[in-house]
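Excluded from the complex is one protein chain; the other protein chains are retained at their positions.
Right, chain A next:
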Amino acid sequence: MKKTLNLVLAGVTAMGLALSAHAEDYITLASTTSTENSGLFDSILPKFEEASGIAVRVVAVGTGQAFELARRGDADSLLVHDTAGEKRFVENGYATERADVMYNDFVLIGPESDPADVRSAKTAAEAFAAIANAEAPFTSRGDDSGTNRAELRLWENAGVEPGGDWYRELGSGMGPTLNTAAAMDAYVMSDRATWVAFGNRQNLTLVFEGDDVLFNQYGSLLLSEEKHPHLKHGLATKWHNWLISEDGQRAIADFKVNGEQLFFPNAK
């Protein structure tokens, strides 16, 4: 009996050691599902790790939750896409610096048959108004993510108060929302990166793109040392600076899916 107990204890200790055996330098980065789902991090993180010896552990959540993780001191660095929210975050003292890193754009996705005739719209406002007028099914993220916040601004821009049977708030990430839209033959707004890398399109196709208001800016935030002194500010600063350096910007531009560039570096 005692022997078995010793064996069990030894096993538990060994497993505990195995589980905590990650001694290298690392930071925890809170970022969005769009950057993770597109495969961007798989492409650029090894390059940063090689240059700096710092591993980046990505927790991919919606922008709203990413801000909350940073506010509570659970992430060392932030890479999100809600410029207005990011500036507020700096004003409120949670971050000390914000930098533009890259951009892509939002696109409107819909069923091939295009029941609301979005394809003939000339502006994003016209496109959104057409969907509302036709009361064609539209699936919204509804999760306070950067994409969700941008979508709500675009409805406002079109003079539409979205609601009613045709407007479905899903409360899920970009990928699950696209899965649902594919199953419902609904319209949906997506960031281009997630759409291009998405594998379950069924009847969905790109129906509108190219308006300036669909611009989607990503920013990196340096978090406040004062609010959370325990964070790895030194390592996080290296990451932040690498992203906006020539090397980092080139790594972002080099990331392609099916030959298509998904993020366009624009650090100043």
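Just so we're on the same page, contacts are C-beta pairs under 8 Å (C-beta built on N, C-alpha and C of every residue); 3 or more make two chains touch, one makes a residue touch a chain; residues count from 1.
One rule holds in what follows: contacts and distances are computed from a predicted model.
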item: Among "Transglutaminase", "Na+(H+)/acetate symporter ActP", "ABC transporter permease" or "YeeE/YedE family protein", UniProt-listed name of the chain not shown; value: "ABC transporter permease"
item: Of A:A129, A:A150, A:M174 or A:L262, the residue in touch with the unshown chain; value: A:M174
item: Hidden-chain contact residue, picked from the options A:A51, A:A99, A:L152 or A:A197; value: A:A197
item: Residue ranges of chain A at the interface with the undisplayed chain; value: 8, 11-12, 15-16, 18-20, 22, 28, 33, 36-37, 41-42, 57-60, 72-74, 173-176, 178-179, 182, 197-201, 228, 230
